[in-house]
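Only one protein chain is missing from this complex, and each of the others stays in its spot.
Note that the chains take the letters A, B, C and D in the order they are written out, and that residue 1 is the start of every chain.
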């Protein structure tokens, strides 16, 4: 190993050296307030827009356009009885919502709302960002990963079946989509050369990465939806299947925290998308050219940022209004067999192109042509390889694959094994299926077959 | 808080992990003890890297994380398979080889 | 504020206080009316099953978890490399591509052998 | 003539021929039918070869027929052989006994006890299994022969150790496979005692190697002689390590306990070879290895060894008297006699040394004869308990005669082989220490007691009606006994040639001890 040298923490990003501890407290509190208000607004926003999609009005009674409808909804939760279920693991049951909400709040600490501004009525100049790390992107992934513990532990500690299923699903889902998400971010890091959010924003003065790295952006969009359990990927709390998923046994403020965390998480991933792909607080192109980038200075960028942020929020609502819930196997297939390979290939592609551009003299045009050719070739090859279909009963009888850790095992081995639920819940066999020996097993392994539930009303109080 | 405190913390964590492995009878918990030990070592590496002012220790920590992950995968595979067989991950139940 | 982690602490403190305050307030304000049925696990109105929390899951979940760990390793290495892309130059590029190829091998294996099929 | 003969690698050939023959007999299936004649032929050939060396041997010429080949230079090991008078005599004794043993066991090797007809485990017919078993026995005897020649000939400490240990394996199998009902513990006991002794010796060898600094041929005995001069502590420790091994081998009290068991359980031929020749390795080693290598240490330890030897003499004799089993009795007489030999070695006079050396030969002959005869008897009577027999001299007169002669030779009747050496040893002992001599004489008296008592119990008195129809020695058996009886007579009446050969060697060794003390 060649000894690495001491890194120079080069700061092309925001400068926080002038921040005092008091200012930090103010900024943090401001973020907190911003998030709480945003959630309240998001609730109204979502209901209104879904109303529009469904040819109805949505909440329109309390306040102008029904704007304050969310406040009584939130207060109602506060006033409800705080139930702790008998079978619950008391400590973890209470900690879980805290984890969720804590992690949700933490991510906005690294989101740049804007460049350095002068705070009104003072002469303090400070960036519109709480803090920035050299590893901000990693921090985001880390906190996002940690947030899942809230869901997992919450579901597990309830000591009840539906929450447990929800939490397990949620685990599998989050880890599946987190991979695609982190892979899609790699290409941004390659071109930006930094993991600091403010530096990444600064690297997008010429071109937004959502344009240059469109495939990565698309992958990010899909996986962020999966990451925050929104339709069409809301399997952990799928009402039609799991009642309310991991929140089934929660009530009052504990439920409220989960609920809050979910909406803040939507804001989080939207903010990250804005920062990493949409130029952050930078003004969109025609505006950015106006008057020497006048709109990129002062308090203007906050506006651009919010617009972009709420653009993504709208995207979430639009998806919810439009799409049906995936079946679990479709969902996992999409994650593992489409998103991850594509993301991987994309990373390699970006790296190679970037490498050729930086380290050789080959012109970009030649390179792109070569790449296009390679892609076509790859596509052809991909079409030629048939996907191995482990047809349920057939393969066992014919080839005798060597110990595939797969399909029939759950049906056979598991069924033979210890069955805690003898005489469990009857589930009718589907067409072409015979009743497996253990009814409970069948229920766990094929949960999504109940058909897509189309209930539009979400977890509204 | 000097860097030495980190070293002490790392030592404490390492000891806790070691004691966990030796005392707890649940394979999963024992295994978590091992992971705690690895992470204690990581903390120590990073602290020393800071002390020496180079990045060796941090790079090593990366490798350790990878190894730990591989260990987790293998360990989980083994523990899960035993759990599925016996419905228990207790080390006391795994004593067929004692005699 | 030269240490960028102090603001995180502040933020964390505020978030924690808020979370705790919320839970406490509901515990104080909310009514408390005991009802045996209410504190039972919810199972659509039927008698709750006894061993919910120790339920056993299809091995699929474990396989997904394990696969995830493998790929997480990959990400661990990809991120620093991506940031230091320019400095590592060709050697880094080739090394990383080789690494990705190697990571792909078990992925292909798992895919082909049905480890990613969820049914 | 002599030049050609001397130029041949005689000793290596004497080792190689039986070894190859053993391998052929054991491994080649077709040969197994004719294993016994073939084995006899090979052993006679070896005997002839050994005798052919005699004319070329110069009694006063120190070590002869020497060969040295590099073996493992890294640890200073070589294959080096060479004999002086003592070695020659011992080799002759060994190779002479082997054909006799093979012949004596011609029909004695049977299928294992409890193996019912047709159930030999391998499913092959009994005849074939028997053939294989007999071939196995012959192969083991031949392998042992090779080892015996080698052990008396090697002049390299490493090779000596290797042969010393390797010898155990054929004996072990001979006892374990072909022995009596309690053969397993007996074989195990034999092996573990010997191995333990060998390992102690090994540490001595290693220490010696390191002390001398290693290098090629570092472990040649010639190069080692005097290597530890002046380093008394080292000498003492290494000598003690060797002594333990040799004392186990030449069963001295208190490490003799394996011998009665092994001798009683082993087939008679094996016992004959074991006690007659193999155990002489112990006394041989004391003379040929310990004396030149650690003279000062030997000189200082010798008085204690003399005491131990006397204890052996008396203790062995007393226990022999008490024995009920004839094989064990012979074994205990040997313990006593080995005591005499050791006494002769360490008492420090030239006379006693010559006595000890010739005693080794004489005892080999007479004990072998005793074991074989006793073996014939127990084979016939189906019991080794002396109380099972009575008045046998009327039933099997020839057998009784041979037993008597061998017994008398053992108790040193003048005119038989035992007399000259015993006389010399006692004489030498009186020269050096009258007290030791007196105690040794007590041993001689005891020997008269146990031999005659045994003869009286078994062969005299009223004939036991149950065993009145036992057959006397047959033709083959008689012929096997003839050479032994002859040898006893020759050694008794005309020991001069043997004495001539041994005296120079004895002079040399006694001189070492004398100068050291």
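Going forward, a contact is a pair of C-beta atoms (placed from the backbone, for glycine too) under 8 Å apart; a residue touches a chain by one contact, two chains touch by 3 or more.
What we mean here is this: contacts and distances are computed from a predicted model.
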Complex member absent from the view - protein name from UniProt, among "Branched-chain amino acid transport system permease protein", "Phosphoribosylformylglycinamidine synthase subunit PurS", "NADH-quinone oxidoreductase subunit N" or "Phosphonate ABC transporter ATP-binding protein": "NADH-quinone oxidoreductase subunit N"
Sole contact to the chain not displayed, among D:169, D:311, D:427 or D:489: D:169
Residues of chain D (touch criterion as defined above) contacting the omitted chain: 70-75, 112, 114-115, 120-122, 158, 161-166, 168-169, 172-173, 176-177, 183-184, 187-188, 191-192, 195-196, 199-200, 202-203, 206-207, 209-210, 214
Absent-chain interface as seen on chain B, which is shown: 7, 10, 14, 17-18, 21, 27, 30-31, 34, 37-38, 40-42, 44-45, 47-48, 51-52, 54, 56-57, 60, 63-64, 67, 70-71, 74-75, 77-79, 81-82, 84-86, 91, 94-97
For chain C, residues in touch with the removed chain: 59, 84, 87-92, 102, 105-106, 108-109, 111-113
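Methods note: only the chains that are shown with their structure count from here on.
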Computed distance of Cα centres, chain C from chain A, in Å: 11
Centre distance in Å when chain B and chain D are each reduced to the mean of their C-alpha atoms: 64
Where chain A touches two or more other chains, by residue: 417
Contacts with two or more other chains, residues of chain C listed in rising order: 56, 59, 65, 72
Complex contacts: residues of chain A adjacent to chain C: 16-21, 23-25, 27-29, 31-32, 77-87, 89, 94, 97-98, 101-102, 105-106, 109, 130-134, 137-138, 141, 156, 158-162, 164, 168, 171-172, 175-176, 178-179, 182-183, 186-187, 189-190, 193-195, 243, 248-249, 252-254, 256-257, 328-329, 332-333, 336-337, 340-341, 344, 347-348, 351-352, 354-355, 358-359, 388, 390, 392, 401, 404-407, 409-410, 414, 417, 420-421, 424, 444-446
In the complex with chain A, residue positions of chain C that touch it: 1-2, 4-8, 10-12, 14-16, 18-20, 22-23, 25-27, 29-33, 38-44, 48-61, 63-65, 67-68, 71-72, 75, 78-79, 82-83, 85-86, 89-90, 93, 96-97, 100, 104, 107, 111-119
Residues of chain B defined as touching chain C within the complex: 62, 65-66, 69-70, 72-73, 76-77, 80, 84
